[in-house]
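With one protein chain removed, the remaining protein chains of the complex are shown where they sit.
Up next is chain A:
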Amino acid sequence: MMGETEAVEIDDILDDWFIESLKSYKDLHVYQLEHPTQIIEWTSGKTVCVAGYSSGKNEILELRLPLKLLADEKKGLCAERDFKVVHGGFSEGPVCCLRHIPGTRCAVTNDGLNSDLQLWDLGADDTDVIRKTGSLPGTSVSQTGSRIAARLSSSPEVLHGAQSSAVQLTQLGTGQTLYRLEVDSTEPLSSLKFVSETAFLASCCDGTVYLADTRTSAPPQASPPPGECTLWWTDASAGPQCRVIRLSSSGQAVVSDLRNMGGAVCRAQLDVQTSPRKPEDVTVAWAPALDGCFSVSGLSGLVQIYDTAGWRAEPQDASPLFQHAGHSVSSQHGDGSAPIFITTHVWHPERPRTLLSAASDGSVHVWDWVDPQTN
C-alpha cells in the first residue's frame, strides 16, 4: 500500500546533514518537480522558468519563488514556503536552453538537437498559459544545440549560435540578422554572454574565447585555451571590473581580466570527483553580489562555492568556501540506480547568498547559505 512504502522514520530525518543545516543555511527549501529540468532562468526578481528535457512533449513552467524567502523584515509573518506555478505551457520537444528577453514577456528556447530556436510568450496577468509564438531558423547545420544570450535593448534581439563560425544577432520581430560573428573555426560553443550592451563573449568548448562587439564588423579578439584540456567552461562577471573564469573538465580554474585575456590573474586546481564529458554537464557562474566568489556544479555531486580572494598566479589546490550537498543527501533514488547529478544552478541576481539548483531526479533546491567564516 502506498502509505506504507513512503512512511519515513522520524529518526531518519534528523541525520547529520539535517542537523548541520540548522546552522549552515539561513533558508532552505526543497522541491520535487514532476519532471527534471536542465534550465533555471530568471524572468523577474521573483520568478524563474524551468522546463523538461525528455524526448517527447515537455512542460515549460514559470515559477514564483516562495514569498517567505523574499519577505525580509516580515519574514516571520509569512508562512508561504511553496513555489507557485504562475504560467505553464507545452513544448513539442526537449528544452535544453531557455533565455528570457529582458524587458519583455518573451523567451527563446533551443532543443539541443539542432540550432533552430522557438519563440514563446510567457503570458500576462489575464492568463496562465505560455504560448509558442514562432520560430527562428538555426544559423548552422549542427547536431549540437544553440547557446543563447540576450540583454535589455529598445527592440527585442537575441544572440545565438551552436558554433563559433555561426553566431549572429537576430531581431525578434522581423527575423532580420543584425550582426554576424566573423570567425572561421567551427568549434562548438559552451556559452554566449553579453558583457555590456554591445560587447559579448563567445566561449568555445575547447577553451578558446572570442570577445566581440555587435556594433563593429572588425574581427573579434581571440584568446586561446589557457591550458591542456579539451573541454572548458567560461563565465564573465558583471560590473566594471569584468573578470573571466575558465574551468576545464580536469578541474583547472583560470581567472583573467576581460581586457587582458592572454594573462591570468590567478589560477587554482579544483578537486574533480566525476568525469564531465559533455558541455551540459558543468555549470560555472560568478556570484552577482559577492565579489570574487563563483560557483560550480558538475565536478562532483554538489554545488561548490569558491572564493578567489586567496588565489595566486601559481596554481594551488583550492578548497570550496561552501558546499551544498542537499541533492545527493535527500535523493529519492535510494535503490542504487543511476547516481543523481546536478543539471544546473543559478545565483539570485541581488540576494548575495541565495542560489537555486536542480538535479536529474527532478529536485529543485532554493538555499541561502551562511558564510562559515562569519560564525
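The rule is short, and it goes like this: a residue touches a chain if its C-beta (ideal position, glycine included) is under 8 Å from a C-beta of that chain, and two chains touch if they have at least 3 such contacts; residues count from 1.
Everything below uses one rule, namely that contacts and distances are computed from a predicted model.
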Among "Glyoxylate/succinic semialdehyde reductase 2, chloroplastic", "Gem-associated protein 6", "Dynein regulatory complex protein 8" or "Integrator complex subunit 11", UniProt-listed name of the chain not shown: "Integrator complex subunit 11"
Options A:Leu33, A:Cys97, A:Ala212 or A:Ile342, residue touching the unrepresented chain: A:Leu33
Touching residues on chain A - with respect to the absent chain: 1-4, 6-7, 10-11, 13-14, 18-19, 21-22, 28-34, 57, 59, 63, 66, 74, 76-90, 125-130, 330
